[in-house]
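One chain of protein is taken out of this complex; the other chains stay put.
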Amino acid sequence: MSAGDIWIVGASMTPFGRFADKDLVDLAADATLDALRDADMTMANIGILALGNVYEANSHNGQRLQKQIGQTGIPVYNVVNACATGASAVRIAMLAVAAGETEVGLAVGVEKMGKMGMIGGAAAARAEKKVYGPRGRYGAVMKSEGLLGTGLMPGVFAQAGTEYALANGVTATQFAKVAQKNHAHSVLNPLAQYRKEFSLDEIVSAEMISYPNTLPMCCPTGDGAAAVVLVSDQKLRTLDPDVRRRAVKISASIMTSDPWTESDQVQPDVNTLTRMAADAAYETAGLGPADLDIVELHDCFATAELLHYDNLRLCEPGGAGDFIDSGRPWRDGDTPVNVSGGLLSKGHPLGATGVANLFEVVTHLRGEAGDRQVEGARVGLTHVIGLASACAVHILEAPAR
Amino acid sequence: MSAGDIWIVGASMTPFGRFADKDLVDLAADATLDALRDADMTMANIGILALGNVYEANSHNGQRLQKQIGQTGIPVYNVVNACATGASAVRIAMLAVAAGETEVGLAVGVEKMGKMGMIGGAAAARAEKKVYGPRGRYGAVMKSEGLLGTGLMPGVFAQAGTEYALANGVTATQFAKVAQKNHAHSVLNPLAQYRKEFSLDEIVSAEMISYPNTLPMCCPTGDGAAAVVLVSDQKLRTLDPDVRRRAVKISASIMTSDPWTESDQVQPDVNTLTRMAADAAYETAGLGPADLDIVELHDCFATAELLHYDNLRLCEPGGAGDFIDSGRPWRDGDTPVNVSGGLLSKGHPLGATGVANLFEVVTHLRGEAGDRQVEGARVGLTHVIGLASACAVHILEAPAR
Amino acid sequence: MPRQIPVVEYLALGDDPHLTSHACRSCGALYFDRRNACAKCFATDFDTTHLANRGRVRAFTIVGRIKRPFVSVVVDLEGGGVVKANLLGVDDPDAITPGMPVELATFVAGTDDEGTEAIAFGYRPRSDREAQPA
Partner (left out) sequence: MPRQIPVVEYLALGDDPHLTSHACRSCGALYFDRRNACAKCFATDFDTTHLANRGRVRAFTIVGRIKRPFVSVVVDLEGGGVVKANLLGVDDPDAITPGMPVELATFVAGTDDEGTEAIAFGYRPRSDREAQPA
């Protein structure tokens, strides 16, 4: 990255949920206009727009958004990287600022999923073949889901969880405690899709989706958008003191993909790329896990969050089960994780997620998180991972006060 | 952009056409492996991958490609920007190099369209409504195509052409001459989808698709991929003399979107953003239209090419009709345009197009274009435009010899 | 008379069929669609404006390769506004001249299962005195 730091001066997210009366552009426009207001800017100030969206990736939503809120001729990039889509949009806006192409970048993540059921939980319907014949890269004669194990998201993250559990002695109840925590956290977040507490017993005994994850241990689908406005050091100095005072520094922004491992050829490896990204982010920021006051990590399933305690070095190696037992990742613990309610309860409109977690941490670092505020938060980390694989880790710091 | 220049040290494209026995990843892998060979590199050298694809934009083709040719953990961005998708991938790889995140970037564009018929030429089938009710942002009760004019690509570019024709007195025959030229050029290009010459009479009297464009005045759909390897100044200095000797400098790389105009609210304005991009590119490169030895511009329809003579300042204002009559854009003219055969005859696999035009110009600037070589070419320009709107213009220069 | 409904909300029916538009209160930019903001000046307040029925052809095409070819035109309206629609009663491209004067006309585009007629609009050439190219 070039000389100066890059700062977030505007951040916003819509409530997450199901909004039948809003189209994708309405959601994106709501978040964007609010982020611009937050930055005390208009579209006239913006030099690049990066828009992340998964399900309608080739509908050119960046340009659709411009047509509704401001056509100024700037470069627009539509980007998609599974559940890391929003974070990828942020990184592209950052790259343009770091490359000196502009001093002000806008990144927007949006998803309009409606009620699609479980994320990645349903295979596409296919016409039944009458005569077997090999197809595709595996020469498959029929669909492999359910026949040669499972490759759907709930199964992938469940198996990633049991791999860790078999190696480190984690119990199904310990996984359930993750969901208990995040649902409890969400009660304080007015932007969350669900705001309902569950007892550990309710979670353990709920419908089994993919062992060990029961229904409240799986994130819902939903609609939502989030946006951030980024500026260079140089630009920051020219802004109003009220904007500067609330600016949050991006101390590290790292993206990785899945490096070759023996097992990732049959089951995505969600650990290695997260570890690579986290380690690089800590090194770039000159900070370590002990410095974090707040963490928003990618709890698409309860098993995933537990793994990432270890991948992000929040706990001792192999000690993620003990970590959740200790209460340390609760809002009043020493390493609050997913105070927003996380994907499990705040919701997971795919394209929005990697921008919304920046909004959450920014809001705490500004001391503006209301009832859910982590008091005195100065350093925060965000993490997302999408399959097939992209991982992004950001470390943010509050400005000197 | 940061201090140093950025260079293309590897470039490749697959033949364009219809390849039933290759999947999307095969095409991308073919182009990428060949571009890496051309740069005397492997995936181990690459610090960022940007992949452009339109029709399967949310299939995470960048990561699918990595899984087939090299998983090294680097950041991957999947990008989509209609017909400017490939160029957008190139720009993202450039941004990462310019931002100093890596010294070597890889951009790949790929499309597997098969025989889809005319690009954008068919409306999606819908269930017939039994009871009229307003829907969407225009409160439409039925589909507007054919009822309130046409919004499909052939119609959009036809109307853009007649707007110019009505204002400047261009004839249907002059538009047809563009197609005559590009089909004639393609005969010399072994990578072109079609390599058949047409007489002007054959073109004018062919089936009318959207007046004034007849069938040979419209680009076909097809499959194909292209890839480029980019390096920083600093990296270039460390490379083998044989690689350095063939390196091509990116003297300008500009992307724009559609700024507000009164008419673009009902009919995409393909002119304004092209003019903005071209003017900015000339200024950045310190070069003008008279310096260009070769131009590859976005001739999705014959009418489009004629407009862009004017938009790219290749002719006098309003003089695009005279320009094609003069023979100047022919391969042996003073401003050869679409020597490759252009989209009209070389083909237009959407995601590949904006990378393939760089390959074409690079190949001429290296003096390696074989039968179709523009002798002594030193400076070239590439142009793509996608709707809804993104335009990219690159100016490339041969290294000093 | 059967119930009638316009094919798009920006077509006003009644005794004097005409197009309406959202006009930005700040800069006057015109839009036919539901808006989040003004794409020209970023303001968010709009008035509803009555557009003129007369205008001049800015661009056209004749769409072929379909059962019933049609002429599509982009029309610059008198007093402001640009609209796209079909050109009615013309099928020869050579009959379309620069700045050709046209006037709005409505027609029944279809009838639904409850007997409601969908009313569409297009433009017809006009040949009165004012219609000479400027």
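We call the chains A, B and C, going by the order they appear; numbering starts again at 1 in every chain.
The working rule: contacts are C-beta pairs under 8 Å (C-beta built on N, C-alpha and C of every residue); 3 or more make two chains touch, one makes a residue touch a chain.
What you see is a predicted model, and the numbers here were worked out from it, not measured in a lab.
With respect to the full assembly, the chain omitted from this view is in touch with A, B. Set against the missing chain, the residues A:G109, A:P212, A:G342 or A:G380 yield one that touches it, A:P212. Touching the chain that is not shown, out of B:V9, B:V25, B:A281 or B:V337: B:V25 (per the contact rule at the top). Touching the missing chain, out of A:G155, A:G347 or A:G386, is residue A:G155.
Even with one chain removed from view, subunit B keeps its contact list with that chain: residues 25-26, 29-30, 33, 42-44, 66-71. The omitted chain makes contact with subunit A at the following residues, 118, 121, 129-132, 134, 137-142, 144, 146-152, 154-155, 158-163, 166-167, 172, 207-212, 260, 262-263, 265-267.
To be clear about the criterion, only the chains that are shown with their structure count from here on.
Shown here, the protein chains touch in all possible pairs.
The distance from the centre of subunit A to the centre of subunit C, with each centre set as the mean of the Cα atoms, comes to 45 Å.
Subunit A and subunit B have Cα centroids lying 34 Å from one another. Along subunit A, residues 66-67, 70-71 each make contact with two or more other chains. Across the assembly, subunit C contributes 39-40 as residues in contact with two or more other chains.
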